[in-house]
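I have a structure here, written as structure tokens, and I will follow up with some questions on it.
Only one protein chain is missing; all other protein chains are in place.
Letters A and B mark the chains as written, and numbering starts fresh at 1 in each.
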Amino acid sequence: MSSVRVNPAGPDAAVKIRGSGSVRALYSGNASAVLGRGLLATRSTNWTIVLTGVFEPIFYLLALGIGLGSYVQNVTDPLGNQIPYAAYIAPALLAVSAMNGAIYDSTWNVFFKMHFGKLYEGMLATRLGPLDVALGEISLALLRGAAYGLAFLVVMQVLGLNLSWSAILALPALVVIAFGFASLGMGITSYLKTFQQMNWISFLLLPMFLLSGTFYPLSVYPQVIQFFVQLLPLWHGVELVRGLTTGALAPVMLLHLLYFAVMIAVGLFFTTRRLRALFLD
Amino acid sequence: MTSVITTRTRRWGAWYVAEHRLRTMRTYAGTIVATTLGTPILYLFAFGVGLATLVTGNVGPGGTSYLQFVAPALLATAAVTVGAEEYLLGILMGFKWNPIFTGMNSTPLTARQIIDGTAIFIIIRMAIVVVVYYVVMLAFGAVPSPWGLTMIPIGILTGLAFSPLAAFSATIYEDKGQFPVMQRVVVLPLTLFSGTVFPLTQLPIYLQWIGWLSPLWHGSELGRQASYGPTEPLWLTIVHVVYLLVFALGGWALTVHIATKRLNK
């Protein structure tokens, strides 16, 4: 990479270097143009979808928090505190909604743009590089996810389900979680070619949603299953958000963050590589 | 010859349509099999076994377990999931995205047969899902009474009661994201506030009424009567049946009406 001499001055300065992989060819520092396009498209076509998306997690919270919450006993957190079931399940639903939003934006949405709209082909015929496209699309998903997350946290506050001041930190945590799912989701989607393959993504999300300590503590499982669940990203997301909203802060939360940092890096790496191979090779 | 073929189409046309839809389903065989089998196992495990460890509330008469309580509702939910998907996406797909209905309408088939055929197809799809669910429930020991077998037709009827969605879908000419909106604002609340994983009475009255309107609540309660009932007065059980029938037949009639107008415009 260091062999690249940047000289946009003109033809005579052009350097003939073969090979690829330079950051300049991948990123032109203009992800905001892609984000701008997304905001404009949202405004002119599907703002109702975006708006009603707020209701989805809130409906879940009302139904499961109030309905199930009054029906199920308190849960004991790792620090030994008794937590009402509604306050136990609410952060999990919040993390799930961050995951679902990010996954939707980075899978189906991206899939359609790639294969039907040919949107990325048009973008990559300009000065933009694949990393601009990836970052721009993902930031749109994060912006939306953060807005939903905020609405959800407000409802939690109203219902008295935020047990600690640290609940405010759940918002940035959600953005990190969504970033992880969005970049990995986009990376995987960029390799998929058919609707059938896309359906597998939805199928694989179901066990993660149900089993990641969302509805009850992992301790109901045998050790082996606990171990496997702990490998899943949603478990880390749920634990992180739950720790913050219930105030059960612990050093292990840094580990959860690290997990998502790795996920983001891996996702971005594959997305960029694949977009480059698809449209710039 | 022509008249023979026409007569045949008149009698069997709807089945030809159903066959067409079943054939297209083959493309998705992999995920459909996985979902049909995986969903009941995962849900029954997560709620019936996992969450059950935390449930202390009273769920039913005598020794009824939480697993037995949620199972009929989960079965009905599975049928509703198939129904909602087919009634919303399947119908609009046929009219617009992959307009096979228009193609069918240029053959001797009538609009009524196209809708009937789609209904047959949806019933078959729901039947497969519900039967598998039932078998998995048996394996989990979630069905105390032999009457539980009637949960299969009850589940299908519950799914069919969502057929007004098909009528809505048939009115859409331009896709402006009505689906996600319908899904979130109508289908989701009807599913969540319908006393599936907890008794409806746990909800405050200002949310409980949503359940009374939801075919899923009626279907779940009906399934519970079959599986370990009775837990309610007989008149209420009759109300459940009538409510589901009215929605299933009404939605179907309305869809036929709208589709006929649309295809023969």
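Basically, contacts are C-beta pairs under 8 Å (C-beta built on N, C-alpha and C of every residue); 3 or more make two chains touch, one makes a residue touch a chain.
FYI, contacts and distances are computed from a predicted model.
Visitor: Write down which listed name, "Lipooligosaccharide transport system ATP-binding protein", "Electron transfer flavoprotein subunit beta", "Carbohydrate ABC transporter membrane protein 2, CUT1 family" or "3-isopropylmalate dehydratase large subunit", is the UniProt protein name of the chain that is not shown.
Guide: "Lipooligosaccharide transport system ATP-binding protein"
Visitor: So which of the visible chains would the left-out chain be touching?
Guide: Looking at the entire complex, the absent chain's contacts are A.
Visitor: Taking the entire complex into account, which one of A:119, A:155 or A:241 touches the absent chain?
Guide: Checking each option in A:119, A:155 or A:241, the one touching the absent chain turns out to be A:119.
Visitor: From the list A:129, A:180 or A:237, pick the residue that touches the absent chain.
Guide: Result: among the candidates, A:129 touches the missing chain.
Visitor: Please give every residue of subunit A in contact with the chain that is not shown.
Guide: 4, 8, 10-12, 14-20, 22, 24-25, 28, 30, 33-34, 36-37, 40-41, 44-46, 117-119, 121-129, 279-281
One rule holds in what follows: only the chains that are shown with their structure count from here on.
Visitor: Between subunit A and subunit B, what distance separates the C-alpha centroids? Give it in angstrom.
Guide: 31
Visitor: Can you name the residues of subunit A that touch subunit B in the complex?
Guide: Counting only subunit A, the residues touching subunit B are 45-46, 48-49, 52-53, 55-56, 59-60, 62-64, 66-68, 70-73, 75, 85, 195-196, 199-200, 202-203, 206-207, 210-211, 215-216, 220-221.
Visitor: In the complex, go through subunit B and note every residue touching subunit A.
Guide: Residues 27-28, 30-31, 34-35, 38-39, 42-43, 45-47, 49-51, 53-57, 176-177, 180-181, 184-185, 188-189, 192-193, 195, 197-199, 202-204, 207 of subunit B touch subunit A in their complex.
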